Structures are given as C-alpha cells and as structure tokens.
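I have placed the structure first, in the form of structure tokens, so that the comments after it can refer back to it.
Only one protein chain is missing from this complex, and each of the others stays in its spot.
Each chain gets a letter, A, B, C, D and E, in the order it is written, and its residues are counted from 1.
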Amino acid sequence: MKRRPMTGDHDHGTLVIGGNSPIGGIEGKTLPASIAAVIGCVMVCLAAGQSAAQATTEAAATPSANAEPVLTQAFVVGNLWLLVGAMLVFVMHLGFACLEAGLTRARNTVNILFKNISIVAIGTLTYAGVGFSLMYGDDLAAGWFAWSGFGIDPGETGQSPAYNDNYPYFTDFIFQAMFAATAATIVSGAVAERIKLESFLIFSTVFVGLVYPVIGFWKWGEGWLDAAGFYDFAGSTLVHAVGGWGALAGALILGPRLGRFEAGHGRAYHGHSMPLAAIGVFLLWFGWFGFNGGSVLSADPASMSLVFVTTMLGACAGVVGAVSLSWFLFRKPDLSMALNGALAGLVSITAGADSITPGSSIIIGVIGGCVVVVGILSLDRLRIDDPVGAIPVHLICGIWGTAAVGIFSTNEDHTLLAQLLGIAAAAALAFPAALAIFFVLKLTIGLRVSPEAERIGLDIDEHGMEAYSGFQIFNTQ
Amino acid sequence: MKRRPMTGDHDHGTLVIGGNSPIGGIEGKTLPASIAAVIGCVMVCLAAGQSAAQATTEAAATPSANAEPVLTQAFVVGNLWLLVGAMLVFVMHLGFACLEAGLTRARNTVNILFKNISIVAIGTLTYAGVGFSLMYGDDLAAGWFAWSGFGIDPGETGQSPAYNDNYPYFTDFIFQAMFAATAATIVSGAVAERIKLESFLIFSTVFVGLVYPVIGFWKWGEGWLDAAGFYDFAGSTLVHAVGGWGALAGALILGPRLGRFEAGHGRAYHGHSMPLAAIGVFLLWFGWFGFNGGSVLSADPASMSLVFVTTMLGACAGVVGAVSLSWFLFRKPDLSMALNGALAGLVSITAGADSITPGSSIIIGVIGGCVVVVGILSLDRLRIDDPVGAIPVHLICGIWGTAAVGIFSTNEDHTLLAQLLGIAAAAALAFPAALAIFFVLKLTIGLRVSPEAERIGLDIDEHGMEAYSGFQIFNTQ
Amino acid sequence: MKRRPMTGDHDHGTLVIGGNSPIGGIEGKTLPASIAAVIGCVMVCLAAGQSAAQATTEAAATPSANAEPVLTQAFVVGNLWLLVGAMLVFVMHLGFACLEAGLTRARNTVNILFKNISIVAIGTLTYAGVGFSLMYGDDLAAGWFAWSGFGIDPGETGQSPAYNDNYPYFTDFIFQAMFAATAATIVSGAVAERIKLESFLIFSTVFVGLVYPVIGFWKWGEGWLDAAGFYDFAGSTLVHAVGGWGALAGALILGPRLGRFEAGHGRAYHGHSMPLAAIGVFLLWFGWFGFNGGSVLSADPASMSLVFVTTMLGACAGVVGAVSLSWFLFRKPDLSMALNGALAGLVSITAGADSITPGSSIIIGVIGGCVVVVGILSLDRLRIDDPVGAIPVHLICGIWGTAAVGIFSTNEDHTLLAQLLGIAAAAALAFPAALAIFFVLKLTIGLRVSPEAERIGLDIDEHGMEAYSGFQIFNTQ
Amino acid sequence: MRLVIAYIRPEKLPEVKQALFKRDVLKISVSNALGCGDEPTIYEQYRGRTSEVDLHKKVRIEAAVNESFVQNVVDGIVEGAQTGEVGDGKIFVIPLEDCYRIRTGEQGHDAIG
Amino acid sequence: MRLVIAYIRPEKLPEVKQALFKRDVLKISVSNALGCGDEPTIYEQYRGRTSEVDLHKKVRIEAAVNESFVQNVVDGIVEGAQTGEVGDGKIFVIPLEDCYRIRTGEQGHDAIG
Partner (left out) sequence: MRLVIAYIRPEKLPEVKQALFKRDVLKISVSNALGCGDEPTIYEQYRGRTSEVDLHKKVRIEAAVNESFVQNVVDGIVEGAQTGEVGDGKIFVIPLEDCYRIRTGEQGHDAIG
C-alpha cells in the first residue's frame, strides 16, 4: 500500500514557477522569507508587503471554480476523514506540550510551552515552503531525492479527484504538514530544561525542513526504501524514530541537566504536574487515532476499523506492559511509567497498524510497554538525561514497532530484512544529520544556557516570565 | 430501534475456536492471560512469547483482503461516524480523570490519574477478551445470557456490509469497548481517596468484564429486556446507572473518608483544582456527542441532528437547573454544582436522546440539574461520602433519564412500565453484584487503605510520588 | 456564497405557532421562561411542569418518521461534517475558559469558569428561544430584521434534503447555536476580574439573544448587508468583531482593575497559569477547524481543504508575526504574545478563509500577529484594561481580517468598499447596543464588584470558593 | 510578652485551633513548612529512581501572647496536636520585646490581643 | 540588634516595601501566611456545605536591623500597611543575639545590612 498514490498526472514543478494557476499557490520566495523573518526577527512587513502585491495580481479565479468534475464517494468521504485526521494530529501537539511541561520542573514551563507552539508554527510554514516538495516532489535522483520547487501549488487538477481518488491536493498537504512538525516536537522533550531557545528553533526548522522530508521521501514518496520493500504504515520509523534520533543526538551533545547525575547515584528531578502530564498522554492517544487512522489515506471501513482496533489495543497493552514491569521492578505503581507505556504501545503499533491482527497488536504493545521501562532505566544508567522519556518512547519503541511488522504482519510482502534496512537507513541519515546541526549550533551561537539560567529556570532567564505567578513553589530540586 | 442490528448471518462462536479466519482474531487464551499479568504482575513476556508463535502461524491473509464487495454510502459514512464517535467516547475518559482529580484533594491526584488510565487499558482488554462476547454473543439462555467464545473475531464477512449495513465488525467492537470502560470509571469517582489500588483494579476488571456486559446483553444484545419493550438509547441505565450502582456499593462498603462526617456536622473536603474539574466536564460534554450521537449507529442525518440538539439542550438545561436551585438554596453560585448540573443533564438525556422533542429535552435537563443538587445534599445527610458526586449524577439522573423516556418519548412503543422494569432489572443485578465483589475483596486483600495512608495521601503512600512536586500545598483538610 | 442556502421552501413562522408538527419543537413560552428562571432563580419546576404536559400531548410521531425521501451523498456527508464542526466549535468554549482563567489571577478563576459554563448554557438556550429565529427567520423589514416566532421547529420537511441540500434543520440550528455563545464569551475575557456575575450573565443573554442575531441576519440571513456585497465567510466581523465591540464597551464602562494603572506607569497583573492559557489557545485553534471548516456548510472537498490550509497557515503566520515583533520590541520571547498571535492569525483569516490563496493567508496572518502586539501596547497606553487581550484579538484582528478580504480575495465580487461597509455596520449596532446594555445594568443592579471583593478575589466574594484549595498562593498583585 | 512558635502535623491544625480557642487564644498565624526530625524517611519513586525524602509536611503556628498566657498556649497545642507517634512536633518559646497593632498604632501589652 | 516580624495584608506588600525603602530598610524577607484574628469569618461554600474559614491570607515580613533602626521599620510598616480596618496586622520585635552574612562569614552588626 502506497502512502500517497497519485492517480492524476499532476505536474508539480512547473506550475509554481509559472504562478498563473487558478488556485493561487505560494510564490517561491514568499514563504522562506517569512520564516527567515521569524528566526532573525526581521523584515516581516517588508516581505508581506511585497508578496501582497503579487498575491492580488494572481487572484483571478475563485478557488473552487472548476474543481468539481464528479464527486465520488471515496473522494468526498476520504477527504472528510483525512481532514478530521489532520485536526487530530494537530491536537497531538497540545498533547506533547502538556506532557513535556508536566514531566519537567515548574521553572521551565513557559519555555517548553513557547517551544511547542513555535514548532507548530515554524514547522508547518517550513513544510509548506520546502518540506512537502522535498517529500512528495518529483524524483530527481533514483529515489534518493525529490524536489518540485518552493511552496505548495495544487495546479489545475489538484483539487479534483484527478489528483487522487481519495482526497484533493490541499488535504494531502495539510495532513502531511501536521505530521512533519511532530518530528521536531519529539526532540523538544529530550533537550528540555537546558537548551537555548534560539538554537532549538533553528534546529527544528532545519530538521523538519530538510532531514525529515528527505527520509520521508525514501518511503512515502515512493523512493528507494519503498522499492526495497520496507513498510512503515504511519511512521514508527519515518516520524518517531527520526524524531527519536534527533532527541538522542540532542541529549548526547547537551549533556545532562545540572546535578542530575552528580553526588554519586544522581537525583531524580520530579515533573511538576502529573495532571498536566496525564492530559498530555490522553490527548496524544486521542490524536493517534487520526495519526494512524488517517494514514489509511481513505475512509475504507475495513482498514479504518482494523487500524482503530489495533491502535487502541496496542496502547492499552502498552500500559499493561509498562505498569506490570515497573510495578514488579520498583514495587510501586509508577504513574509516569503508565503514561509512557501508553505512548510506547502507540509508537510500537504505528508501523503495522493496518497489517497485523488485533492479537498481535496486544503482543506488540505489551512488549513496547516493557521496552520503554527498560529503556528509561538503561538511559539513566548510561547517564543520558532525557527528562520526558522521548528516546525510549519514540526511538526505541519506534524501532521495535518497525521490526515487529517484519514479525507479525499478515502481509507476506513484509519481511524483517526490509524492515531492518529501513530502520538502518533512517538512522544513517537522521542521527548524523541531527548531530551535525546541533554541533554547528554549539560552535556558533551556543547550544546550552548558562548554569545560572538553569538554576533560576529558563522561564525567568529567557522569557522573564513565570508559569505560575503567585504560586509558592520550592525551587530546591 | 435495535442497538446492534445484525444483518449478516454472522456465526460468531465457531470461528474463534477454529482460529483459521482470514482476519486474525485473538486466541482465547492470549487475552485473559495478559490481563492476569496486569493484576498479578506476572509472566507478561511468557504469555507474549507463547502467543506470538500462534499469531504468526495464522497470519496468512491480508486484513482487508476480501472485505469490499460493494461499499454503500451507509456503510462508509456510518463507519466513519462510529469511529469518530468511538474516539469521542475515548476522550470522556480524560474528562473523567480531570473531573475526579479536580474535585478531590491534591494528595490523591496521582492515584486517581493512575486508576483512570489503568481502567481504560484493563477495561478495553477485558472487553475484548470476554465482554464483547458476553454482550453481543449468541443467546444461550432465552435472552438472559450470551456467549460466543473468548476474544474478538470478525469472521469471513465481518468487515463487509454483510455484517451490518452501517459499519463493520471491528467498528462495532471498538465503539462498544469504549463504552464499557466508562462504567468502571464512574465507580472510580465515588470510591476515590480511600480505596486500595489493587482492589479497585480487580473490581473494575470483574465489573467491566462480567457485570456490565451481561446487563448490556439484556437490552442492546436483544435479550429479554429488549423483548420486554425497555428502551435505553445510549445508556442512561445500561451504562450510567450500572456504573452508579457500583459507585453506591463502593461508597457504602468503604464508608466515608476519614473525618468527613466527624465533629458534629462534618466538613467539606474541597477539590483541589477547579480548572481541572471544569476541563473534565467540558471534555465529557464534548465526548458525549460521540456517546449519544454515535449511538444512532448510523450517519442518518435526521436522527443524528436530533440527537445533537437534544443532547446539547439537555446539558444546557442541566446547568440552568442546577445553578438555579443551588443559587436559590445556598445564596451563592456554586461552580461545582454547575459542573455537576451539566453532567446531570447529559446523563438524563441519554436514554431518550433520539426519541424526544427538543422542548422535552430542556425539561428533562432542568429536572436532572435539580435532581443532582438534591441528590448531593441527600447523600450528605445520609452520610454517604461520594467525593465527586458520581452517585447523584450517574445513578440518580440515570434513573430519572430512563424513566423520562416513558414520559416524554414521541414513540408510542415506549412505556413508563417497561422503563421501570429496565431500571429495576439493572439495579437487581448491578447493585448486588458490585456489593458482592467489593465484599469479597474486603475479606481477602482488603478494600481500604490505612488511616495513616489516607492522612498523608495515597500518592505518597501507594505510589511514592507527588502530583505537584515543589508546590506548597496545605495538607490540613 | 450564501451562509445558509435554503433550497426547500421551508415555512418557518407558521409551524411554530401551530405546534402540531411531527417533530416536537419548543413551545414559544417554554424557553424564555427557563432562562428567566436562571437569572431570577425562580420557578424552574413550575415552567417545567407546565410544558411537560404540552410536550407529551404533541408527542405523536417518531422523530425520524418521514424524513427520508432519498439520502443524497451531499446531505449525509455534509450533515456529518457540520455536526462534527459544531462539536469543534463547542470545544472552543473550553478553550476560552482555559485561556481566560490562565491569563488572570488565581483568585478569580472560579468566577471565570462559572461565567464560561453559564454562557454556553444560557447562550444556547437563548439562541434556541429567540436567536435562531431573529437570525435566520423570515425577513420582515427589507433585510434589516427577521422573525419567525419563538423556539425552533423543523416543520414537515426540515429534517429532509428538502430543507437544504447539505444538512437538515436541526444540524443548521446546532451549528449556528454553537457560534452564537462565542460572541458573549469574547466579552467575558475583557471584563474579567471585576464585573458582577449577575450583570454579566444578563448582558450575555441580551447580547447573544438580540444583538448578535440581528447583525448576523444582515449578512448570513441574507439581509441588506449580504445584498450590499459584504463578505464574511465564518465571522471575523459577525462573530469576532461583534464580540470585540462588546468587550470594548465593557472595558470602557467598567474601567481598569484596581491598581492596574496606578502608581505612575502602572503594573502588569500576571496571569496565574501559563499551561492553562496554552491549553486554551491550542483548543481554540483545534476548534477553529470546525469554526472555519464547518462554515463551508457542506463537505465539498475542494473548499474544505482550502479552508483548512488557509486557517492553519494563517494561525502559524500569526504566531510568527506576534513572536517576531514582540521579541524585537521587548528583547524577550513573550509566551503570552505567541498565544495571542495564534488567535490573531485565526481571527484574521476567518473572514476570507475560503476565498484567498494560501500565500495570502500567510500575509494576512503575519500582519494579524503584528497587529495584536501593537493593539495590546496601544490599549495599555490608552489605559483600557483588557486582561486577556480580547479587544486586540477579536475586535482589531476581526476588522483587519474582514478588510483583508477586500484586498486579497480571489473572488472579484469582494470589494474593499463593501467590506468596510460591513465593518461599519456591525460597529454601528454592536458597540452602542453593548454600551447601552452595560449602562442600564450599571444604573440598576450595578456593574462592578466592590473594591474589597476585587482585593480578596471574586472567587471568595461571589462564590465562596477557592479555585486551588490548599495551594499557597501569594495574593500580593 | 512571648512569641510561641510550634510545628505540628498538618492534619492536626483544626484540633489545635479548637484547643487554643477554648483557652481564649484567638489570634494566631499559620504557615506551611517542611520538617526534618526523627520520622522515618519516605521513599519517593520517579521513573525508576528512588529518592529519600526526609522533609515531612508540617504546619508552623505563631502566637504572640502575654507571659501569663504562655502555659495556656502550650497546653492547647499539646492537647490538639499530640498523637504519641514520632513526628508530633515541637513548641518554642521566645522572648518578645515589643508589639504593635498596625491598625491603631497601639504598642505593648494592649496590642497583643 | 532586633528581628522585626510583621503580618500584613497581602495586597499591601508593595506599599510596605516602598515605605521601608524610603527609610533605608532595604533588606527584608517575605513569606506567605494565614492569620486568625478579629476579622469576620469568611463562609466558603462547597457542594452545599458551608465551611467557616477564619484563616485569612496574610504576608509575613521579617527584617533584622540594628536597634537604632527599629522605629524606622515599625513606622514604615505602619505607614504602608495601615487601612484602619480590622485585619491590618501586627508587628513583633524580638531580640536578635547574633547575625552572620553567609557570603563573607561576617558577624554581628556589620552583617545585618
């Protein structure tokens, strides 16, 4: 099953340059200019003014003018479901924000929230500017690299069933764009409480804009990995492991939070709000129905319903696995493990949600839940500091879930070998690339805040603001 | 109108045993084993390994292989709506978690969150293992008891319109499964701040796995209550009152929280976070559109839209009723009453949401809102301690809503007598069963935490964790 | 494109009076009576009892009896999408509640939550009672005023495609009703922390019941503004600016919070919970997909997908604009500005979401984001105290977004002149009307709480309840 | 005059207040504190790591009284706060040199009550 | 040396700080407290139950000063915190035997400022 089966002979590249398409389109230069504006804080109005002129000149035809040859059921219902799915994936960003904030200390909460809302904004704009083109553009190098020009443009037929039987061009874009920002958000959790805000924003922009879409193209854009028989239904590898590699790179280069592994055996820094963390996990779980369910890329009842069942059972089994193992190991039922277990189950099930049986989904989830507990303990022992468990959840379970397709899939075309190839390929680009970006940032504008800032908290230091004004909070950890 | 009109001649029982169905299916022994693992903390890996072998051998055909004879509009759109509805019901679990946490004291918050996420996981798995079969299986005893073997299995035609005009088998299952866990969550609120975690988890498993589905079968599985003309559209009785009876049983056997009714007139234990409680109620309200709307079991525009209107008006009227009465009685506008009022309206409207007029829905809601205020006051007088008002909201309003169908329904087939019969039948099984389970637990592993644990809070005592690390909180209540 | 293209010749007015319609309907007198009950705390049971009798007598036919001539795809899928959209708009109320609570001080949180849940209830009931009739009733005065009797009534054909190709009557109502309460909620933020609860509730009732629907009728009810060529896709003016005018009127008449502009340059009163505020904004953003997407009023894939893209890009650009400008001006990345920026982008894009290119949506959003920062600073300088930024976000960006349609629309029928006319017309009714209502309230029951109440907080003073019981909170601001 | 400071178990505050009121000690100030004493260490769990918590939640009471009332205050606190278990807390008595009522500017013995 | 302890209304803290700064009292410590005095009881409502709350929110100020400054501190606090209504609070003056500055280890009068 292809991620994005294009049925129309949509010529992506040329139209953007031409710019005379009926449905607007973003001019090549407009968007990156806007993004540069964010990062450098410059010239927003200038860029806006300039392209305002361009935009009005090309505003000739009504958007939905000739987009209705015949609206098949698949097209109308598929489109509805994918847009609902896109919204659900959007909610996951709130989930991430809550989870990360909840599992870190109160004095860094504003910083985390700021990072999360910024990532959504920057990630989406960057993806519109270059990512979508890199991921689903024209194959320029034998399945290794794609490009169709800057910006998004549906062309003549993009908004009709000629583009795809199940959804129009813009739906395709928005669904993919919601996914893209996720990869950067995953990194956010692992580097929390010590990374410089600017450095993180730049990292995210580059990671979402360049690294994520290139790897995505290899498989979902029908590149070489797809040809090699690799299967990743909704992104255990392409989204979660890629983000996880970024998280690992960040955690390694930054080093642990001040005092985390000092004084012999080190200290646990307790998250400041378990309700916030729980809200985050429930919302992520909720959004995951769109993440996985939407990845059916149509409203086919049989597939959709199977995906819902495997996703739900996987998550439940993840909770059971993580709770059982951690209760057994620590003699206490640890809420943070239950929460991570749910996510572990979800990440694990993501690669094969449409091609395994419900029974297998339970097994995959339970193992995922156990894996995450072991992962958290191991990272601790290795003195890699990951405040929210992003690496065990997204990287390790992402790998496990991808491999599990090779073991449990009911589709004979899926082989463990191809799965391992995909895992390795993603690792081979994502990890070094993330390391490289972080390293360049470290050498230039610096990656880590001062120890002083870490002590008083990034909220006061970077934002001059407290998350809970007036509340008496012990700042001793 | 039947809850689950099966149009195909789907032979549920035999296929599971055979296990050679094209769409996997969970082996009978796999699932209960996993659940046992949770409860006893044992042998997860063992069970997983064993059934992994089984699962792979039977992984022959692709899930969506022969599931597409012709996709009618009713099937595709109905399926989409039911799956969206299932997600919405899922969100209700977050709503419950927030509401319960918000209305109790800060030192028991981790415990409540842990219970809520565990219930979702255990409830769903249990329902997959035995509940669905008990509730919608083959009638074995003249409408009193059903069974179709362990696990879920769509069989040959389950994923096609041959199963049902409006949705496939897995959609049916997931929608019902989301409902099931709700019944246990209702109990959670009433027994909060003093029940032992293990005891509660075991209670939930048994209650969701055995009690709830058997009663559900009587009506929605087309058992004897259905034949007797009882009507319960989306579960005022089958879900809410059943959960409410469990809540009452729990509150009675456990007794009130330490000091709650001491010192003459007793004390109010204020909930620790009104924003959390409000988030909970809004999310429950939001999810209720899926709970009631999804119970149309198709995407029929006339029914769906009526249900949305009655649900919304009922909830609004519930707020108005509860606010008016409590403002009048206490001379102060009480937020916790407004919140409970919304839920009261929703529970009250649930039984007849599709068969009353919008005007009636307002009346039912207003009365529901008043009932809940009186209910809370009465329980207080009776010295039954229900921290979040689960009994007034779910039990009393559940009964009121069910009875209201007999009064306000526009369908002549609905009679007050049949409604009262249904109410009594549910009570006759749910209440004694819940009492029995709690009693056995009390005699064996114990039901209530030690007074010491109650004083320092279950979070520290049972989980060794604080919900709001670092925050200065007065622990004097 | 008309907001509510009625294809059936639905005779709204007469049926209500007749009251013998098959699908119940609310009797004229029932509903306002209920609402009066809220406000005056009287006679709830009386009203309920009386109309219960009426309702049962007319309960003859089943709701969905003859409502199924033939269910076209547009009708079934359109209905589904609009109902989902309605739910999403419902979630926005939770978003508003969280945002307002988060950006104000902890001692007024209960009050804010109470206002928000009450508004939803009262607003919806009022809209059912009179609003819908005023907004989409029969034109009685050349496009200036409409009326079709009290209550809602689908009539004979309202629930069939004869009413509208894309949705039945009740769907139409519920979608519109969810919008209506929004206008009052916007006011809530600007008058927070100092307005009397009763006064606010009365204001909201009148504003949602009378002012909002009359202005709405002018355009969406196909009144004179519609005829004049004014375009407002989803309500930058009709919802947001109207609410914003109410907010401005309230803020002006009430004056600033105690001490806000005293002592020379005044003080900032920090919001008490940034996580709550962030949750609010993310939920508003989420709900906005229903607000804008649902306003397509069908499930047309081309339109829907364009609206999703422009809405998302507009919001993202709003964040970028507000962050860039505020970072540049204040040298610190201000989270509250990022949050307001997202809303600014969303409000700005709302008027033209279906008729601009994605490129334009970015420009509109960036400018909206900058506008909101300048707006907040300007209000501060003018000593108008708006605790949550409701005026810059909803009024100023609402105006900007409406005007932007005249500049960027791809539809030649949209002219800047007509847009300005619409902006002025809405202002000309909404602002004086809001001023008048507030003024009458000030003269009668009083508008502002006592300074003492403001000091100890409305939670204790008006509700006798704390939002965070037990938490140690400095009350010095 | 004396300033009496006491650390008690949080849940005993209502009883202590009652016991003091019974003895006509009507004015006290209360704050939140953490205490480290002989009580057994609590072990907190977080993501697989155990932390030892030796700071227990306490409530701190301050009451300024005339000499003649000191015994009353001490008795009241002991009555209300005693459980007999380790961790009941301490009472400290400190000399108080002067006292002012902010509302009136009164000073000394008159201001204390 | 003396240790001056004062309980004031929370909302008066900014004024008190200003009044103290005007008098060259630049070093103070502040904490959150609840006070029980003559103020009218607040009635809290929760789910139909009324609770009497006699603990009012206060702010506690501590300032260590040399003898000669005591009057300054008292005057500053009274100026900043007085409203004339019941509940304005109290000031307590306690003998201070010794004082150390942690940063330098300085002791006595030099360490206090």
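General observations
Please note the rule applied: contacts are C-beta pairs under 8 Å (C-beta built on N, C-alpha and C of every residue); 3 or more make two chains touch, one makes a residue touch a chain.
Note that the structure is predicted; figures quoted are calculated from it, not measured.
In terms of the touch definition stated at the top, the absent chain reaches A, C, D, E within the entire complex. Among the residues D:V25, D:A63, D:I77 or D:I112, only D:I77 touches the chain that is left out of the figure.
Considering the full assembly, A:G464 is the residue among A:P432, A:G446 or A:G464 that touches the omitted chain. If you put the missing chain back, the residues of chain C touching it would be 266-268, 270-271, 326, 329-330, 332, 334, 336-337, 373, 376-377, 380, 389, 472.
Residue positions on chain D in contact with the hidden chain: 2, 5-8, 31-38, 54-55, 58, 60, 70, 74, 77-78, 81-95, in rising order.
Against the chain not displayed here, chain A makes contact via residues 263, 455-456, 460, 463-466, 472-476.
Just so we're on the same page, only the chains that are shown with their structure count from here on.
Shared contact partners of chain A and chain D are B. Each chain's centre was taken as the mean of its CA atoms, and the one lying most distant from chain B is E. Counting the residue numbers that touch the partner chain, chain D and chain E have less than half of them in common.
Averaged C-alpha coordinates put the centre of chain B at 46 Å from the centre of chain D. Averaged C-alpha coordinates give centres for chain D and chain E that are 18 Å from one another. We define each chain's centre as the mean of its Cα atoms; on that basis chain B and chain C are separated by 32 Å. Residue positions of chain B touching 2 or more other chains, listed in rising order: 73, 77, 80, 84, 270-271, 273, 279, 332, 334, 336, 463-466, 471-476.
Multi-chain contact residues of chain E (touching two or more other chains): 32, 44-46, 50. Contacting chain pairs in the structure are A-B, A-C, A-D, B-C, B-D, B-E, C-E, D-E.
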